[in-house]
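Only one protein chain is missing from this complex, and each of the others stays in its spot.
Each chain gets a letter, A, B and C, in the order it is written, and its residues are counted from 1.
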Amino acid sequence: MTESLFFVFAAMAIVSALMVILNRNPIYSAVSLVITLFSLAGIFLLLEAYFLAVVQIIIYAGAIMVLFLFVIMLLNPGKEAKFLSPTNPRILIITLLSIAFIGMIFTLVSGTANYIGEAASSTGDLGTTRNIGLTLFTKYLLPFEIASLLLLVSLVGAVLMTKRNLR
Amino acid sequence: MTPPLEYYLWFAALLFVIGVAGVLLRRNVIIVFMSIELMLNAVNVTFIAFSRQMNNIDGQIFVFFVMTLAAAEVAVGLAIIVAMFRNKESINIEDMNLLKW
Amino acid sequence: MLIDIAIIIIKIMIVIGGIITTVAYLILAERKVAGFIQERYGPNRVGLWGLLQPIADGVKTLLKEDITPARANRIIYHLAPAMVLAPALVTFAVVPFGSGIDAFGRHIAFQVADIGIGILFIFAITSIGVYGVVLGGWSSNNKYSLLGGLRSSAQMISYEIALGLSVIGILLLTGSLRLNDIVEAQIGMWNVFRQPVAFLIFLVAVFAETNRLPFDLAESEQELIAGYHIEYSGFKYSMFMLGEYSNIITASALIVTLFFGGWTVPFIDVTKFGYWGAFLSVVSFAVKTGFFLFLYLWVRWTLPRFRYDQLMHLGWKVLLPLALLNLLFTAAWITYA
Partner (left out) sequence: MVNSTLILVWLIPLFPLIGFLLNGIFGKRLGDKAVGIIGSGAMLFSFVVSGYLLLNYLALNQVGAEFHSTLFSWISVADLQLSVSFQVDSLSLMMAVMVTGVAFLIHVYSIGYMHGDGGFARFFSYMNLFSFMMLVLVLSDNYILMFLGWEGVGLCSYLLIGFWYEDDKNASAGNKAFIVNRIGDFGFLLGALLLFVTFGSFQYSEIFSQLDRFSVGDGTITAITLLLFVGAMGKSAQLPLYVWLPDAMAGPTPVSALIHAATMVTAGVYMVARSSFLYVLAPTSMTVIAVVGVATALFAALIALTQNDIKKVLAYSTISQLGYMFLALGVGAFSAGMFHLLTHAFFKGLMFLAAGSVMHALANEQDMRFMGGLRKKIPKTFITFLIGALAISGIPGLSGFFSKDELLWQAYSSPAGGFWFWLVGAVTAGLTAFYIFRLIFLTFYGEARWKPETHAHESPNKMTLPLIILAFLSVVGGYIGVPALLGGDNRIHYYLEANLAKLPVDAAAHQSHSLEFILMGISVLIAIAAIYLAYVFYVKRRELPELAAAKFKRAYNLSFNKFYVDELYDYLFVKRLITISKWLWNKFDVRVLDGMANGAGKLITVTGWYVRTVQSGLVSGYALSLFIGSLLMIGYYFFR
């Protein structure tokens, strides 16, 4: 069950991720990315990261991607010129490099479990809100606060930069 | 039947490379940004997969922070894109070449 | 096993059927209420008191020509209405609409899915709802619809924060994200009395989230003619309407669940009365939800529309700080009392 779900989600994620980078229309790319994020949320659920799965949707799909859409619509860039051409050396190089990267990573990660041991038995409450919250507000309190500062800074920065008249 | 860790890692690597290829191939800054999000998410998958593998919550906390970072990055990045568009009337990454000699 | 699946399917059908029916009559009710408020009759030709009017409307929209603008982005143009409707229906899945009964040797909760992170699930799904509006507005290739879509996206993001923050107070009091837990925690004392400020914020934010007056800038007839669904017609148009009203129903149900005790009946422990008790709880839930549906209509015909800057001002400079203060006080109260 879990395995077949994984394959379904993974296939969805991969296909839609490919759509993200291959679509010439940015809106399609954005929508494809939303689908990828949803699939990832599903995979998170399979990995017992319940809280993160939901947060993935709320933050990524609900906020970040809406922002992307907003900007795309605001700027309305239109379709990009045709960029995929097998004769273009740049694209050839990038494709080859990517294949090399994938090949090496695949070989390298194979047998990772041999190093770090078999999967620990599931306790069922690994990624619950309670657990995440407890860890976040005890062990990772300082990073959490710093992250909030980061968000504040980026907020101010974003407002400043998009403001037309800085006065 | 839970899929083994390798599956998740392979999947994440694939997603990551797709993101990389997007960054390198595309000329639209917004798409490039989205590809970066793809890469971030691929990393998140590995984090969570390892977290599950070791039954350790820390990996998920990292994912939480990555998301925070992504949110901040997108906010600032999109603001830059908007400001750039106002100046150059373009979101083609090749027009954003002020950072040179 | 088979029975479980059957039960789930039945529950889904009941919820969807209930919502669709409610939507149909909500539209009628809206017209009636509008007539009442404006001292006129409203629809009264089809059937007794115009009760068959929704069926007539449905048939009409189904039979209307479905126009697709020539320069529209076809795929997304067709997808958008579904993207509005689906989240609205899905959200209701986690709302408990009754106490539940014991049948077939098992406890059947009156709730499609009882998940531990219910409230988060709701936020997740409602945050998706904006896509339909935005993409619909964009794909129509009409500047009014595009503006409507843009407004809608900004508005949703802005009010979602206040919405989420206002709920956190309740979560702090309850200590759980499960909606059933939240409902059961309100036996004896509704949250609205414990969190009045949160309720106000939630109410206002939820109005904005559902794009209802006084926050319906995405479709505001006077400036954008009809906003994001200006180019839609026929069945797709009715799907937008369906989605909007489903959202209203879900929102009302949510308000009831979070602040007004959900399916509980004041002073009566419905779980002790078996099937009748369950029935009573459903009625209680329906009555409360009905009141808020009426409130929606009432407000629509009472308050004028906000200007866009006023909308943003209210969201960011009033509701957000207020929600934060409320959260702060709640946290302090829980910590020190």
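Assume a contact is a pair of C-beta atoms (placed from the backbone, for glycine too) under 8 Å apart; a residue touches a chain by one contact, two chains touch by 3 or more.
From a predicted model like this one, the values you see are computed outputs, not experimental measurements.
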Given that one chain is not shown, what are the shown chains it touches?
A, B
Among A:L92, A:L108, A:L134 or A:V159, contact with the omitted chain is made only by A:L108
It is residues of chain A that touch the chain not shown, namely 94, 97, 100-101, 104-105, 107-108
Can you name the residues of chain B that touch the chain not displayed here?
20, 23-24, 27, 32, 93-94, 96-101
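Just so it is clear, only the chains that are shown with their structure count from here on.
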For chain A and chain B, let me know how many angstrom lie between their CA-based centres, rounded off.
6
Rounded Å distance between chain A and chain C, as computed from the means of their C-alpha atoms:
29
If you look at chain A, which of its residues touch at least two other chains?
51, 55, 63, 67, 74
Among chain C residues, those touching two or more other chains are none
Could you list, by residue number, the parts of chain B that touch chain A in their complex?
1-11, 13-15, 17-22, 24-28, 30-31, 33-35, 37-38, 41, 44-45, 48-55, 57-58, 60-61, 63-65, 67-76, 78-83, 85-86, 91
Under the stated contact criterion, what part of chain A meets chain B in this complex?
1-3, 6-7, 10, 13-14, 17-18, 20-21, 26, 29-30, 33, 36-37, 40, 43-44, 46-49, 51-52, 55-56, 59-60, 63-64, 67-68, 71-72, 74-75, 77, 80-81, 83-84, 91, 94-95, 98, 101-102, 105-106, 109-113, 116-117, 119-123, 126-127, 131-132, 135-136, 139-140, 143, 147, 150-151, 153-155, 157-162, 164
In the complex, chain C touches chain A at residues 73, 75-76, 116-117, 120-121, 123-125, 127-128, 130-131, 134-135, 138-139, 146, 149-150, 153-154, 156-157, 160, 177
